Each structure stands twice: as structure tokens, then as C-alpha cells.
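Take a look at the structure set out below.
Removed: one protein chain of the complex. Kept in place: all other protein chains.
The chains carry the letters A, B, C, D, E, F and G, assigned in the order they are written, with residues numbered from 1 in each.
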Amino acid sequence: MDSGIKDLIEKVKKGEVGVDEAMENLRNLPFEDLGFAKVDHHRPLRTGFPEVIFCSGKTPNEISKIVKSLKKSKVNILATKANEQIFKTIEKVAPKARYYPEAKIVVIEEKKAPQIGQILVITAGTSDIRVAEEAAITAEMMGSKVERLYDVGVAGIHRLLAYSEKLRAARVIIAVAGMEGALPSVVGGLVSCPVIAVPTNIGYGASFGGLAALLTMMNSCAPGVAVVNIDNGFGAGHIATLINQLGE
Amino acid sequence: MDSGIKDLIEKVKKGEVGVDEAMENLRNLPFEDLGFAKVDHHRPLRTGFPEVIFCSGKTPNEISKIVKSLKKSKVNILATKANEQIFKTIEKVAPKARYYPEAKIVVIEEKKAPQIGQILVITAGTSDIRVAEEAAITAEMMGSKVERLYDVGVAGIHRLLAYSEKLRAARVIIAVAGMEGALPSVVGGLVSCPVIAVPTNIGYGASFGGLAALLTMMNSCAPGVAVVNIDNGFGAGHIATLINQLGE
Amino acid sequence: MDSGIKDLIEKVKKGEVGVDEAMENLRNLPFEDLGFAKVDHHRPLRTGFPEVIFCSGKTPNEISKIVKSLKKSKVNILATKANEQIFKTIEKVAPKARYYPEAKIVVIEEKKAPQIGQILVITAGTSDIRVAEEAAITAEMMGSKVERLYDVGVAGIHRLLAYSEKLRAARVIIAVAGMEGALPSVVGGLVSCPVIAVPTNIGYGASFGGLAALLTMMNSCAPGVAVVNIDNGFGAGHIATLINQLGE
Amino acid sequence: MDSGIKDLIEKVKKGEVGVDEAMENLRNLPFEDLGFAKVDHHRPLRTGFPEVIFCSGKTPNEISKIVKSLKKSKVNILATKANEQIFKTIEKVAPKARYYPEAKIVVIEEKKAPQIGQILVITAGTSDIRVAEEAAITAEMMGSKVERLYDVGVAGIHRLLAYSEKLRAARVIIAVAGMEGALPSVVGGLVSCPVIAVPTNIGYGASFGGLAALLTMMNSCAPGVAVVNIDNGFGAGHIATLINQLGE
Amino acid sequence: MDSGIKDLIEKVKKGEVGVDEAMENLRNLPFEDLGFAKVDHHRPLRTGFPEVIFCSGKTPNEISKIVKSLKKSKVNILATKANEQIFKTIEKVAPKARYYPEAKIVVIEEKKAPQIGQILVITAGTSDIRVAEEAAITAEMMGSKVERLYDVGVAGIHRLLAYSEKLRAARVIIAVAGMEGALPSVVGGLVSCPVIAVPTNIGYGASFGGLAALLTMMNSCAPGVAVVNIDNGFGAGHIATLINQLGE
Amino acid sequence: MDSGIKDLIEKVKKGEVGVDEAMENLRNLPFEDLGFAKVDHHRPLRTGFPEVIFCSGKTPNEISKIVKSLKKSKVNILATKANEQIFKTIEKVAPKARYYPEAKIVVIEEKKAPQIGQILVITAGTSDIRVAEEAAITAEMMGSKVERLYDVGVAGIHRLLAYSEKLRAARVIIAVAGMEGALPSVVGGLVSCPVIAVPTNIGYGASFGGLAALLTMMNSCAPGVAVVNIDNGFGAGHIATLINQLGE
Amino acid sequence: MDSGIKDLIEKVKKGEVGVDEAMENLRNLPFEDLGFAKVDHHRPLRTGFPEVIFCSGKTPNEISKIVKSLKKSKVNILATKANEQIFKTIEKVAPKARYYPEAKIVVIEEKKAPQIGQILVITAGTSDIRVAEEAAITAEMMGSKVERLYDVGVAGIHRLLAYSEKLRAARVIIAVAGMEGALPSVVGGLVSCPVIAVPTNIGYGASFGGLAALLTMMNSCAPGVAVVNIDNGFGAGHIATLINQLGE
Partner (left out) sequence: MDSGIKDLIEKVKKGEVGVDEAMENLRNLPFEDLGFAKVDHHRPLRTGFPEVIFCSGKTPNEISKIVKSLKKSKVNILATKANEQIFKTIEKVAPKARYYPEAKIVVIEEKKAPQIGQILVITAGTSDIRVAEEAAITAEMMGSKVERLYDVGVAGIHRLLAYSEKLRAARVIIAVAGMEGALPSVVGGLVSCPVIAVPTNIGYGASFGGLAALLTMMNSCAPGVAVVNIDNGFGAGHIATLINQLGE
């Protein structure tokens, strides 16, 4: 932003831009105002990442308008927490759209992202896979190579240990677990790369919708572990990619 | 109330009213008893505000009877947390009724309220708009001029800063946010007018139905912020109007 | 801030200020960097309000340095949540300092604030007074006329009703209550001015350090009530003054 | 129980009952074993109260069998938390059954209970009535005279005060309130009879399903108040009757 | 209150009292304003109960002033949650004062209360006795005959059953328990008198300062049980006396 | 595992197995990788217990594949938290499958388990039976003899005491209770065998989905009690069998 | 108890015992009433276990009296949660008393208990040892052979796996862990004996005094795990011994 301001000020100095026009420009920051949403066209251009639409709580109509606005910039688009019906609505304005039902993600891919580095996504159980897939597809769409390793929870520790080479090969690990959520603690003690822990709402009774797993991960006695929100596969895939890219 | 009692006592002294009648009158406070509800006919007359019906937990039949009772006083009426079906029921006894589906408000407007001062209603995201609209329409129906500014959450702080003039022009700001609910803290640091913060239940996982946003707002390190209940757009619009009117 | 930027840009246009210098100025925002604290010299000048130091978690040495830095601007200073020892430390660098032990506030008054409008501070019980005094002294130091009415909790409703004239005379009411915290709900139904509710940690057992009172106030069925943090007398006094000033 | 044992022992002494038979009898306590339920035939005979079936979590088939078993004793029967479908099932085996849809109670009245004393059931709002009716009908079926006074919440305190004579006439008051739940605190300060407080789940956001009202009532600063579970109208009606009967 | 108003109005009618004087009187409700506390002189006169001072959060100086004010009315006084130091302070202005260290109650007895009816105070364990004693002494000072039965928790159910005659002899039972707090549920099933349950903060770990016991008592499957706040012996003793007196 | 490694190493020494093959074998731990699930074929062989599928959060398709994989080992299979639809799906690939609708368990029994020892499963109420049945059938399928005793909650303590011989005959007791969950505390005091406590989500209001019962059981003042998750009948049946088998 | 009653009844039949005397005897259950405590002399005789005094919340004077009363029965005595001062008090009336400062247990050993079976007590960290020792000493005093294995938390899983033979040799394992409390889940997957999980309050921040570890253990995805209260070493040692004895 600073450099944009500098350009502007230099133009003011040179008389190419008037004071009022400059003030106007300073205000015209790089987003489009749809009234109910401010669409940021520049962010994906700057970062090369897809633009993301968080679908929960938005009407299909609102999502449709946001997609249309974003499409002008020819960026890749990711719509998360999207159900079948939302996909259908998006498909009408963006026929290229693909749907990943397990991950509940709609993807509109304008240009293929590269697949660099190595992110390993692991789950404690089979039921955690939907969140893991949200993380994996997010990371892939942002340009990360992703390996998957599912159903290696700590109650059968030998299943996890059998894959210790895979664990050590990763640049960053996303560990997804519900119920008691102990997987990241054990993994954190086995590897020396960063571990992003994702609690899920899998469980019942005293799991309290994922709170138990969240607290477990927060209190992990293994260092090298940081946590994102319950079921936040997207957030895990995003930060894992930021970390993964540092390794290039 | 005191002045009414004084009048009564003076009439007793003058012999215009007997003791038992006075006692009766003292008891006949200005509400109508529908059995299941005590309808207060005098409050809107005193304040000039619309009478409000909180629809949650009431049957359409009960709401219908309350509307009929209130209509006698020719006051404006606001029915909040009202779904489509409730609107249909009200419409039968009050054909003038209008429905705002996003705000879930039914309005029966007997006489147009003035539009004074300036309340700015802002939201962090698109999904918070339904609560913001409840606040905005409440404030408008109570006689406030309302400006709206939506989708200016803190994760894209430049979107918010681009509107700093609007922020400063308000007499009172209603800041509506779910998820981490940080918007009121940032806004509170940018303006010197009162900020009414409204947490919403938008979010998932550790948002715990809006509790996370509520706690954030409660702990705001910016002064000038006070908080109403999760999703309580009505309450925010009401107190904001009380504050806004002080500026006349 | 915008107007400052406009001035600067006009000077750039006129050639009075160079591009690099302008960039430097844009960055030199009006605060002083003490390393461990960024002291904002301009805020009090802009608002006429005292500068405030929140003492919890700061060492006496840090507080002392902040006071010294602020004193240069000749503004009034308020140090909240300050114990006896902190007062002693401040007194050494600011001999004018006064201590209000009940409110736990240190005041350094450079020039007397005017006393305008009318804020009424009420408490449910005697034990809530310390928080009420924090609110009252904050409001007074910010320029508000403050009336106090203590120990009028709802369990003896006649004590409260006896003062209904006082309640109606206020432009804004600060209602402070611990235990079940019902006072703001009742007061909100009696008056038509804004009510700022302050829960306190007074109580035991299921009061959970003020949580019970906080939830009560959040769920107030009387409109016109907004809530600040438990024991946050300062925040209540601050926003009440912002509201009170609108009435001038 | 003791006196029954005494009788038995005396019979053993007199040789009327053998040791093994006595042992058997000691074990044959006064309930019938339906396998999935132990039906207590003697309790209602002892107390004169109706037998109560708590329907939540029981299948219609189970309820039907319990009703059939209880009917043998010719006692009055109360089925609480009963929906329309459960009523239909009961009606088939007990044609006398009456349904109170608001209170969600099915009543099978074998002989009319007397109506003694005076219990006053009050609610803060209209939405709290369903719980109040559960209390009122329970108390009536147990033999109490019940007066109802609904929608007298603390946000319009004059509505409550207008009925202070009614409040004072009661032997015991059941105060039902959701949202902030402040009604019992105010009532507790106005009367000198016991107040049974019933929180309801009416509210939204930070009411947390009635927890806010429950905590408010627990922390009541008025003495003379005790609390039952959220929405437990039955429990309130039961203990209120026990108290009411002491006054005969 | 109504009857007082009626007298006044009759005097106004007769010309014995002027309008302004009447208005003044209506406002002069029966309490004394100490500034930090409103002392209610009439309540104990009306009820015959002692006046009560809740000492937590009050300074010894404030307590001392309240005691002096109350002493004018020659009523019995109860100061609860009072430590040794508070007792010493009270003793100076009220030499008759007695201290019950276990119950943490100071008593100033102007005239002996009668001892009527029968309240049974029971505890689950030895550590709950301090709360039980607060209840017992409160009830005795309010005029109830009190029987004590301590350390009869449900883990040794035969200890409780051994006293079933005592349980049945009571007009009302106060059941005090910490840890899992199951005592009131069992007792509620054994007796047909009202049971006031008092959770205590005895326990550790998942007792969460008495929350576990509180929830247990709230969810009691035995009817006839109502609950007061954690450690609220006073409240239990008070409402038990109100109930006990109905039996005369 | 160790002995397996020893065998392997001995074979390496003897030259029967090459280094790479050994490494491969060390990695080829006894599970089959279905991609979304790692099926452990050796565990049931080792323990003689059935293999268990926890159905919550798994699609019928996934469950079907797991069943097919497990069937190869000719072990007994238990599918818990299985609804009608899941049963139908399993039945297609395993026609022998039986469904226990109350326990929500599907059983595929390849060879009858012995019925040794004595586990007593008791419930506080009728509504707790579904969880109790999950425990009972699990235990039976694992080879335990199971006795059932239902609806013996503490509010009618004589119902429980009437069965004290049954209680004393058990090698281990599973005590299932919702609402206030006091049953294990009382039972723990009556017997000297281990008691496994299972809280259920039966209740309403302040039962908070079984949390109240869970906390009660955690704080049990009777020793000899340990607790499993809310509604975890399977876990209770499993550990009870481990304990029961020690008695052989 | 039943057999005692049978004896009694037979004596009544034979005329050896009169009716009133029998009634008296039925009431004279085997405990001594110290007023503040009911001391059960028969339990240890029946079970062979030591009698246990839970010292929290009891005064040294009360503990001293209970010790004196118990000593008459010549049983072993265990005083838990006992600090240095309590030990000193006990020592005066029972010179044989030994103190285990880490476990905070006082032991008065009248006759040496046998050491049978095998209980393995393991901890995740060094800080959990104090709770583990409470469990270990309790189990030893109750007659169990105890093996200790400390500081084998899951963050260094190889430390735990190195001892897998020890894990498999145990008849029952007590797994003690604070922070994220994942140890029992991993151990439960490695062994086929019952695991008693003990959460500790070790940790900070989001460990919430052991709540995080408690929830983790409750939600353990490994079967064969049951949980006792936070820091409840005694309870774990007790139930582990009950289980251990079954193996004889």
C-alpha cells in the first residue's frame, strides 16, 4: 500500500494529479463495493492465491454476485463450507466450477497452481476426513503438494509409527482429530517440522462439539504445535501453505 | 407516574374523587390485561416510540391478539424475531403491516417517524447483515437517520479505514460482528462517539454460538464501547436511538 | 487523520515538503515510543479528555515512565486499577497526584474539567460502590456532572422507586450491580435515557466472579441497556460521558 | 417403612409369619416390576398425590404399560412433558385422560383433589406461560388452589406492583422467568412468603438455554427464594404444594 | 404498603394532611439513608425477623455504621459471612454481640426468638458443617426449632436410613452437601416434606467450587427439592423458616 | 509386538530374512489400509474380542467396506451407534447381521462367545436403558454373563435396596444414570466390587446434555467408582469385561 | 446386612430378642456417632481395607477425634490430602503414624497388608508424581503390589514404548497425566488390561485446572479406559485394587 501512496504523492508533486483527485484515490482502495460485500480484487493478484468465499450465512444469491464480481479478475476462486445447492448456484455463473462434496469446497480454477514442497495431512479417524480434505484441497489450490495419511489415531499407535518416514518427509504436517484429539501431541514428539493441529467436532457426550479436542491440542506437551479453530480445514491448509512456501 | 399520583391526590382533596375510587385508580395502571399479556398502551404515547412485540415463544394467535389490542392506541408497532408465518397472521388483523424478511421485523406504521441525527450501522461480514438490519430498521422506526456500511471486518483493515470519514460523521455507531468480533475494538479506537457492539452467532467451532464475539467485545481495550446481547439488533437500535436523540 | 494528510499533500504540491519527507511524516504518527509502550500525545489534545493508564500488569517503573512522558503534554492523567504503592511511585514524578483509594484511581489534574449534563451512578449494594466510584470519578475527570445513588438494589424495590425523580432527571445512568445483577433491567423499564450496566464480581458460589451478573445484564428484557465488562467502572464512566456530551 | 417392618416382626414373634416368608416380605417392597420400570403403587396411596410419569426419553409403548400398571391402584395420574402423540397413546388405555397442550401434561383423574390454600403462579413474559401452566396444573392436581398472574416482568415494574395485594395473599409464590430471570429477586423483596423460582429457556444469545436465568435466581439478593431446574414447572408445582399444605 | 397509602389518602381527604406533605410522605419510605447504604428499619418490625447484614465486600467501618443505625430500632441483628475481625468491630458498638466462628455469624439478640416447629439440618460430610451451621443459626434466630444430623452422606446410605424417623419428623429439611451433592435426591425420595438443598464448595478437581453439587441438586429426580446458592446457608435457613412457620 | 520383533531378528541372524525384507516387515504392521481407514485384523485374533466399528460420522459406504475387510478374518463384529439405515447396508454384505435397535448395535457373530463371570448393569430410570443395553450387549458379545436391573434410581432408594443381594453378587457393576446421576455414588457405598459409572444425556435444563451427571459421577464420594463418557455404553461394557475376566 | 437381619429375626422368633429391642438393633447400625462425624467401624473389618479419612475441610481437632475413634477397632488408617500440620496432630494420638509428604498421606499401619497382583502406576510428567504417589500408596496399603513408571508422556512416545513389557505385565494400570492428558489413550491402545485414568491439575492457561485433561480422558478413543476425578489419586488406587484383587 505504501508504495502506491508514494507513486500518488510523486504524481501530485509533478502536478499530474490534483489534491482532490489524490484524496479521492487514497479513498478508492482496491476493492469493489457490492453493498452487502466489499470484494477485494487486488489480494489474489498480489499473493497469487485464490480468492476465498466463506459460504456459511450467505444466501446463494449473495454468493452468486460475489463470484461474478471476482470472475472479472480471472483469479482462481475457492468457496468453502458450500453445500450442493450453493454449488448449483455457482455453476450457473461459472460453468468451470468443480465440487468436492466431502470437503464441501467449490473450486473455479482459472490457471493451474504449481505443486511445490510437501504438506502431509493426517487424521486420527475416518470421520475426520471431511475436515482433512478441506485442508488438503485448500493447500493444493494454493500451490502445495499434499500427501494424505488417514485413520492413524493414537489408540493404535503402531499404525502411526508404521509411517514415521512419511511423517519425517513433510515440511509441515496438518494433524486432524476429534474425540480426545491427542494425535498432534504424539506427532509433535516424533517430527521436527511445524504441526498445525485441527480439532474436529467428531465425538459425543463430553466432546462438547470439539471443545475437548481443542483443549487437548492447546495444552499439547509437545512443542512445535499450533492450533486452528474446530473444523477449520481451510485455515489449516492456508497457513500450512504459507509455511510450506518458505521452504522454497 | 408521580405527577399522575399528584393529580389524583389533588382531586381527592377537592372531593372530586372518593378514596375507594382513588385506590382503584392507583391500581388501574396504564396497561390492558389480556390474561396472557399485559399490554402497555401508555408507553408509546409517552415516548413517541413504537410499541414492540418480541415474537419468539409466542403463538401466532397470541401475537394477533396483542396487535389488535395495541392498534386501538394508533401507535406504530414493531414485531421482532418474526417469521413469514407470523407476518401473515399479523397482516390479517393489520393490513398495513410490512415485512422485512432479512431483519425478521414486521412494521405497522401509523404515522411516519422523523429521521434525525446520524446512526452508522456497520458489519464485519456479509453474514452479519441480518442482525444489522434488525438494528437499522428499529432505529429508523424510532426516528433515527441511519447510514449502513457492511462487510468492513478487521481482517481487511483498509476496507474499514477507507470509510473513516463516515465513521467520524456518526453520532453513534452500531458495530455488528460474529466470529472473533474484533470490529468494535478497532472502531472504538478510531472514533470519539459511543459505539454499541452487537455480537452475532456467525461462526463455527469455538465461536460457541456467538460467545467468542461477546467476550471479545466485553474485553475491548478501546473505551467508548458497550455491548448488547448476541444477535440483539433490536436492543442496539433502541439504545442507539436514545443516544442519538440526545444530540438534538 | 484525513485532514492532516490533506495538509501534507497540499504542502507537497506547493513544493514546501519533499516526497521522502512526506513519506516520513506519514509514518511519524503522533505517538512517542518508549519501547515497552507507545504513548499517544495527541489523543487527549484532540478530545480534551485525560490520558488514561491501565495499571494492571504494568510495573511501577513502567507506569512512572509513562507518566513522565505524558506530563510533557500538560494533559490531565487518570491511572486506573492503581494500588497504594503505584500511587506512591506516581507521586514522586507528579507531586500533584491525588489518590481515590475506593476507586483505585490516581488523578493528575492539570486543568479543572467543566462539569456538564447529568450522569447518575447507582449501585445495587454497598459492596458495589468501589466500582461505581471508578465510574463516577472517571466521568467527573472527563467533564461530566455526576450524581450518586447507592444501595438501591431490586430486593427492596421501594428504595429504588423512592428516587424515581432522580432517575428521570439523568441524561444517562450507570447501573452497577453484582450478585444477580437485576438492577439495570428494572431501571431500564423506569427511565427513557440510556442505561450503561456494569456487572461487579460481588457475590459468591454461582456468581462465578461476576459472570452471573454479566449474563443477567446481557439478557435484560428492558431495552435501552448496554453492558461493559465486569468491574469496568472506567469504561462505563467513559462511554457515559460520550453520551452525556451529546446532550449539550 | 419402619412401622411395616415392626408389624412384620410382631407377626414373626407371634408365629404368624415364618422367617423365610418374612425375609421374602422384606424384599417384596411395594412396587411392581415391569422390567424396564419399577412402578411404585404405594406412594400415591400414602401421600394422596397423583402418581407421576416423566415422559421424556420413554417410548409411547413403555408409557402405555406404566399407565396400565398404575391404573390398577385407582390413583390419579399425571404424565408430564407429554406431546400430542403420547396423549393419543395414553387415551387408548385410559379413556378418561385429559390433555393440557400448553402445559404438555396428561391427566387421568380418578377422584377430584380438594383445592386448598393459595399458590400464586406468576410469569415475567407471555412465552414463560407454558412452564407456568405445568406448575399450575401440577399443583391443582395435587390439591392446591392456584391463582395465575402472567406477563408481569421487571422491565415494567408498575405492572407487577399493581398486583401487590395478590402477591401478599399467597401462601407460596411460583415465579417463572426466562431471559434475565430477575422476577423472583424483586418478588422476594415484596413478600414474606416462600418464593419458588423457575428459570425458563426463553431467550436467545447469551441466555444459553436458560443458564442466565438460572444463575440470576441462584444469586438472588432477596432471601426467601429457592430454585428448581430450568423449565421444571412440575417440580415447582410439587414443592409449592408441599409448602402450601403446611398452612392447613 | 397499600394500606399505608390508604391511610394517607384518607387523611388528605379529611384535610389532616396537605398535598405536598402527602407527596413527601409517599417518598419518605421506611429506610434511613446512610449514603453508602439504605437501612430498612421497618422490615424487621413487620416480620419479627432479625435484620441481616451481608458482610462480604463491606469494610468494618461500614458494617459498624449499619449496626449503629439498626440498633436504634431495638431489633435482633444477624451479620453473616463475618470473620473474627468484623466481630471485634461490631462488639465495640454492640457489646451484646455473640460470634459463631464455624457459621461465621455475629448475632445481636435484643429479645429471644421463640423456637417453633421443626427444621432438620443434615449434611453429607463433616466438612459441610460450617454451611449447615450458618443455616441452623439463621433459622434459630428467626424463631425455628432446629435439629442437626451431620455426616450422613449417600456413600454410606445405612447411616442416613438409620435416622429415617428423624427425617420424617421434620416440617422442612435443609440438606447440605458438597462433592457430588447427591444427598437431597435421596432424602427427597424418603420424605414428603419440602427439602431445601444447599450445595457447598467442598470438593476438588471437577467439583469446580461447588458447581458439580449445584447441578446435581438442580437435576434431582426426586420432587420436593428446591435449591439455593452454593454455600448459602443463610438463604436456606431463611426460606426454611418461612416454610416452617406456615405449619403453625 | 516385542516378541514378533525378536522372531524377526532371529530370522535375520539365521539369514532366513534379508535386511530390507525385515525393514519391510517391521513396517507391515498387522492392519489393512483401505485408504480412508486402517483395519486392524490382528487385534481381535489376539484378544478374542469382536472387532468394533464406531459408526458415527462414517458413511454407510465406508462402513460397508470396513465390514467386508473385517469379514475376511472370520471374527465377530460389533457396529455401535448404528441406525436402521446402517444396519440395512451392513446386512447386504453380511447377511448374518443382527440389529439391536434400542442399543443401536449391529452384531455379526461368527462364533458364540462364552458367558463367564457376572456383570450387573443397572439404570436409574427407564430412559437410560438404551445406553445400558449398549453396555450389556457389548459385554455379552465380549464373553461376559450379564444381569440387568433397570429403573432403580436413588429417588426411590428402597427399590435399589430391595436388590442388594444382586448388587453384591456382581463381579463388576455398570451403573447408568442421567439427570443428577447419583446412582453410582449410592451403589459404590453398598458394594465392594468395582463400579463403572456411565452418565447419560437424559434430562433437560441444567443437565446440559449429561454434563451434570458426568460431574456428579466424577465427584462421587464413594470410592470404587470410575467413569466413562456420556452415553458411552460400549466403553463401559468393554472395560467391565476386562475386569470381569480377571476374576476367572 | 441381610444376613444380620435374618439372625435378628430368627432370634425374635425364638423369643431371644424382644420386638422393641429388635427395632432398636435394626437402628443401631454399625457406626459410632461423634456428632460431627459418623465413624463406620465395620467397613474395614468386612473388607480388610484400611479406613480412610479425607482431610480437606476438616479441622485438625476433628481429624484427631476421628483417628481416636477408629483406633479402637485396630484397623489400618489412611488420611489423605493431609498436610504437615495434620500429620503432627495425628501423630500425637497415634505415634505409629507415618507421613508421605509427596502423596500427602498419613498412614497408621496396625498390621502389614499383603502385596498381591500387579498394579502399574505411570505418569506423563514429573509434576504428576504427587498424584501418582497418592494412588500408589493407597493401593499398597490396600494390599496391592505396585510398580511405578514415571515421566513417560506421549510427546516422547519412544520413552513409553521402551517399557511395553512392563505395560503388558500389569493386571491394571493407573495412568496419571495433566496438560493435554493423552497418556491413557495411547496406553489403552497398547494393553488389554483395564486402565484407570487420573487427570491432574498440572498445566496452565487453557488447561483450566485439569479440565482439559479430564475431557481428553473422557473422550479417549481407546476402549478399556475409565476416569476418576482430577487429582484423585486415592480413588484410582482404591478401584485399581478392587480390580487387582479379582485376579487372585
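Here, a contact is a pair of C-beta atoms (placed from the backbone, for glycine too) under 8 Å apart; a residue touches a chain by one contact, two chains touch by 3 or more.
Everything numeric in this text was worked out from a predicted model, so none of it was measured.
*Asks:* Could you run through the displayed chains and say which ones the absent chain touches?
*Replies:* When the entire complex is considered, the left-out chain reaches A, B, C, F, G.
*Asks:* Specify the residue from the set B:154, B:193 or B:228 that touches the hidden chain.
*Replies:* Final answer for the missing-chain contact: B:154.
*Asks:* Which one touches the absent chain: C:121, C:146 or C:211?
*Replies:* Answering carefully, the residue with contact to the hidden chain is C:211.
*Asks:* Could you list which residues of chain G touch the chain missing from the display?
*Replies:* Touch with the absent chain occurs at residues 125-129, 150-152, 156, 158-159, 161-162, 178, 202, 204-207.
*Asks:* Residue by residue, what part of chain F touches the chain that was omitted?
*Replies:* Interface residues of chain F facing the absent chain: 2, 5-6, 9-10, 12-13, 15, 19, 22-23, 26.
*Asks:* Since one chain isn't shown, list which residues of chain C touch it in the complete complex.
*Replies:* 1, 27-29, 31, 35-38, 40, 43, 54, 56-58, 62, 81, 199, 201, 209-211, 214, 229-232
Just so it is clear, only the chains that are shown with their structure count from here on.
*Asks:* Which of these pairs, B-C, C-E or E-G, matches F-G in more than half of the residue pairs in contact?
*Replies:* Checked against F-G: the matching pair is B-C.
*Asks:* Centre-to-centre on C-alpha atoms, which chain is most distant from chain E?
*Replies:* Computed centres place A farthest from chain E.
*Asks:* Taking the mean of the C-alpha atoms as each chain's centre, how many Å separate chain D from chain F?
*Replies:* 38
*Asks:* Taking each chain's centre as the mean position of its Cα atoms, how many Å separate chain A from chain C?
*Replies:* Taking the mean C-alpha position of each chain, the two centres sit 40 Å apart.
*Asks:* Which integer distance in Å separates the CA centroid of chain A from that of chain E?
*Replies:* So the centroids are 58 Å from each other.
*Asks:* Going by the contact rule already set, what residues in chain C reach two or more other chains?
*Replies:* In chain C, the residues touching two or more other chains are 2, 125, 156, 161, 205-207, 218-220.
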